[in-house]
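My questions all concern the structure below.
The complex is shown incomplete by one protein chain, all other protein chains being positioned as in the whole.
Think of it as A, B and C in the order they're written, each chain with its own count starting at 1.
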Amino acid sequence: MAQRFKIGIAGATGYIGAELMRICSTHPNLEIAWVTSESRVGAKVVDEFPNLLGYVRDEFRQYEHELLGEVDAAFMCLPHGGAMDTIKAAVDKYPNTKLIDLSGDFRSPALDKWEQYYKTRHTAREYQTKFVYGATEFHRERIAKAQYVSNPGCFATSINLLLAPFAKHGELVGDVSICGITGSSGAGNKPSQTTHHPERGQNVRAYKVLEHQHMVECVPFLESLHKDNDFDLLFVPQSGPFVRGIFTTTFIPLNNNKSLATINEIVKQAYAGETFVHVVEGTPELRLVQNTNMAHLTYRAQGDMLVGMCAIDNLVKGGSGQAVQNLNLMLGLDESTGLMHPAGYV
Amino acid sequence: MAQRFKIGIAGATGYIGAELMRICSTHPNLEIAWVTSESRVGAKVVDEFPNLLGYVRDEFRQYEHELLGEVDAAFMCLPHGGAMDTIKAAVDKYPNTKLIDLSGDFRSPALDKWEQYYKTRHTAREYQTKFVYGATEFHRERIAKAQYVSNPGCFATSINLLLAPFAKHGELVGDVSICGITGSSGAGNKPSQTTHHPERGQNVRAYKVLEHQHMVECVPFLESLHKDNDFDLLFVPQSGPFVRGIFTTTFIPLNNNKSLATINEIVKQAYAGETFVHVVEGTPELRLVQNTNMAHLTYRAQGDMLVGMCAIDNLVKGGSGQAVQNLNLMLGLDESTGLMHPAGYV
Amino acid sequence: MAQRFKIGIAGATGYIGAELMRICSTHPNLEIAWVTSESRVGAKVVDEFPNLLGYVRDEFRQYEHELLGEVDAAFMCLPHGGAMDTIKAAVDKYPNTKLIDLSGDFRSPALDKWEQYYKTRHTAREYQTKFVYGATEFHRERIAKAQYVSNPGCFATSINLLLAPFAKHGELVGDVSICGITGSSGAGNKPSQTTHHPERGQNVRAYKVLEHQHMVECVPFLESLHKDNDFDLLFVPQSGPFVRGIFTTTFIPLNNNKSLATINEIVKQAYAGETFVHVVEGTPELRLVQNTNMAHLTYRAQGDMLVGMCAIDNLVKGGSGQAVQNLNLMLGLDESTGLMHPAGYV
Partner (left out) sequence: MAQRFKIGIAGATGYIGAELMRICSTHPNLEIAWVTSESRVGAKVVDEFPNLLGYVRDEFRQYEHELLGEVDAAFMCLPHGGAMDTIKAAVDKYPNTKLIDLSGDFRSPALDKWEQYYKTRHTAREYQTKFVYGATEFHRERIAKAQYVSNPGCFATSINLLLAPFAKHGELVGDVSICGITGSSGAGNKPSQTTHHPERGQNVRAYKVLEHQHMVECVPFLESLHKDNDFDLLFVPQSGPFVRGIFTTTFIPLNNNKSLATINEIVKQAYAGETFVHVVEGTPELRLVQNTNMAHLTYRAQGDMLVGMCAIDNLVKGGSGQAVQNLNLMLGLDESTGLMHPAGYV
């Protein structure tokens, strides 16, 4: 019989939390012990999420640290800036419970930059280094041994996947220009004018131009991969009229010291053997990765510029799926357990 | 030189009000004297509605009755239930100003039913009869002489257009079943969960099943057209993943005393000569009427049932466009003035 | 270790076939032995369906009857009207292979009506009775013993689910009016003007009004459930600007001999204990069933009319999922095996 681990999900009414309920409810080795919500305490999960009818019987509970004592691991889906205090206390009180934090609070060691981009004071600075940055394909061994993992952001995941293969070889030099377009689910479950259907339904717009907070995690991560990297990221986030997915395009200046053959070799080896990351012919397409933990990438070179493109599902590979992938590693399970559901073709 | 009339738009930040600004800004005989907003007083219109860049120079003002003294006519786009008190005072203080009310407050003489469906007390009961119900194609002469017009609701417009040709002949007998699906703009400009793009983007759902307030205006209007009508309306409103338009399907029991030839003749004559209502071959299609004042209808008979379908733009024929059509009549202008902009084919 | 059955999928490049590859690739008891395609013989599945990267290693083969000798069961996803000859020969040559036909060819014993609606001659009339109509929730025992199952159509599935509980009790009497709106995937994988994105992207239209071929299967099925049923179906199919799902609304005249309490009891007991069919509070919503085998239904009564609504995924419960549900029964497996994947909330 399969080994079972008990898990909790704090902040399960957000879209990332809801996706975690969805994935965990059919994961063969995980058992949902509790789910919490600030706003829906006492409500049955299926009344709020009828998509889970027949899958989840729980009621939403009020989060309290004691709940951590009942589980092997917990996913913390708390608001950016609001997670750090709770997690700080959690780490102190229940050091044996593995935590995966899905907020942005512990993703970056560049804490001053963090405070500038997140526009808030970091109140758990000394805890940041306890967290392994959960870029699964690059930190696999560290994650497997980690007690605490900080799960990457959605845009950050796509940017990291595109750039890390070059960063690993110290090839990331100069201005890297990036366009990324996200579906509306990236904005979370709280209605606002920019996600109001009449205004989003056929729209494309940009936001946080050159000011997106995910740069605070991408830059230190990419720098950490090789000492020769010396680059700037210029990121233009955009929002599009679809629900799920991120399509990111990068313009990477080629390091003149390296031949195109070298570049091709880097690309070829980049994700060989990976389950959830594939370099594809042609173009990535959102529909082929939506609702899944897959990332599809492509690269093309012209002159001294390399163009890279990546498609992921923002809520899965860019959130809940990568989190489960990380937890699988932390629990000694096969990394892909519970995540093998292919996308529909349409 | 073209004759010019001054108009005002009260409540111009709602979608219907915004459409009125759009239409009036290029109407050859209308001049926008003022626009008001509760929430944006002092703001430039183009800062809130950049789609009007180059068309409107006004700033939003605070509504006060005195503004009515400056104009020939005003469009009142105030909230359902909130319009009646303002309009009551307006009628008393500035009796020479023509008013077109786009709220639901004066659409129905069935005031008790109104209170039941709108879940509020009607505080201007004695003013209701001052208003002509602005179903243009059926009340043309009365509208031309009216000082006050109550503009029909969006679903009501499509239902009236489908049923009125039969109601005019006293042929509306029995249970009339109706499905209508609306775009998200019908919900207005205030974000909510059901118009949150992630939850609306690929969704269809029903709401207010058998309880939609537009029945309160449809029933008396249709009854008024002939004394022999004796019917019930069973209306299932639905919301779909598109921005603009209403597609309504009616199942009309055929009055057994009449032959199919009679029915066909009624259909044929129903809208002959109309500018904005066309009975089409094949099927109505939302895209062919979106952004326009057009209504496309089709009828098909089987056995003793007649199926009718209608496509309109909920914000134009179902709101702002029909209002301008009515105002044109009230001002002695050609009914189509300022409204002749065909839809794109895509 | 789990028992394994070998299956084949004929016509696997259509959307239903592609969904079957998707579901079967992670089904614990099924092994895909072969997939065939007329147009892609020799191509790797993942080159045509990159969504299956990492899941399917097969190449498309040319269909020939001998393939049936290699498998326990085959899904036949051939074109309506084109399936019957192939299947006739298959039944004769490989009588031991279980077949699930996903075409419309064997769904109806009303063969003359069939020929009229499908506009083609039926060339395998004597084989029709060999097939059990795969309305799983109503023919469970017969399906479990069947060698051949004819899988219901997508619209038909939603209509059957809404009406069958009443038909079972002989309560289906009079004109039943039906609106159903389908996503574009229902039109199959071959591009045409009505599925051309610029023309479909924000459109709603009707088609085959009162002439849809699924009536040919619904009527005999519903009639077969009780001798007292005496009804007509008036069905208006519509197409909407979304990819997956069918939302169907029915207006069912209440049989005057029965009380509302009786009706409520029928509804309550209709799907008690079912895994994939749920009567929900509020409204069904497409997004809550998309990509899954779930059906959500609701009923509301007014006067002497009952309104029923149903949401399903047209490709899963309306095709591939119900087919696997049926095959599970035919193979003695738990009916839900391989189908337990909840929808995303968005």
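Convention: a residue touches a chain if its C-beta (ideal position, glycine included) is under 8 Å from a C-beta of that chain, and two chains touch if they have at least 3 such contacts.
Please read these numbers as outputs of a predicted model, since none were measured by experiment.
Colleague: Touch as defined at the start, partner being the missing chain; which of C:S37, C:S108 or C:S184 qualifies?
Modeller: Result: among the candidates, C:S184 touches the missing chain.
Colleague: Based on the whole complex, identify which of A:A187, A:M309, A:V324 or A:L339 touches the chain you can't see.
Modeller: A:M309
Colleague: Out of A:R244, A:H278 or A:K317, which is the one that touches the chain we can't see?
Modeller: Within the whole complex, the residue contacting the unshown chain is A:R244.
Colleague: Quick one: which of B:Q147, B:T194 or B:T275 touches the chain that's been left out?
Modeller: B:T275
Colleague: Just the residue numbers, please: which parts of chain B touch the chain that's not shown?
Modeller: 15, 18-19, 22, 25-26, 49-55, 185, 189, 201-202, 243-244, 275-276, 278, 280, 285, 287-289, 291-292, 294, 296, 315, 340-346
Colleague: State which residues belonging to chain C touch the missing partner chain.
Modeller: Touching the chain left out of view, chain C contributes residues 15, 183-185, 187, 189, 191-193, 195-198, 200-202, 241-243.
Colleague: Which parts of chain A face the unshown chain closely enough to count as touching?
Modeller: Contact residues on chain A toward the absent chain are 175, 177, 179, 181, 183, 198-199, 201-207, 209-210, 232, 234, 236, 238, 240-245, 247, 249, 251, 253, 283-287, 290, 298, 300, 302-305, 307, 309, 311, 345-346.
Note that only the chains that are shown with their structure count from here on.
Colleague: By Cα centroids, which chain is closest to the centre of the whole protein?
Modeller: Of all chains shown, the one whose C-alpha centre lies nearest the global C-alpha mean is C.
Colleague: Regarding the chain A and chain B pair, does the interface count as same (over half of residue numbers shared) or different (under half shared)?
Modeller: Same: most residue numbers at the chain A-chain B interface appear in both copies.
Colleague: Quick one: which chain's Cα centre is the longest way from chain B's?
Modeller: A
Colleague: If you average the CA atoms of chain B and of chain C, how many Å lie between those two points?
Modeller: Their C-alpha centroids are separated by 40 Å.
Colleague: Any idea how many Å lie between the Cα centroids of chain A and chain C?
Modeller: Centre-to-centre distance between chain A and chain C: 37 Å.
Colleague: Between chain A and chain B, what's the gap in Å when you average each chain's C-alpha atoms?
Modeller: Inter-chain centre distance comes to 46 Å.
Colleague: Residues of chain A that touch two or more other chains: which are they?
Modeller: 15, 185, 201-202, 243
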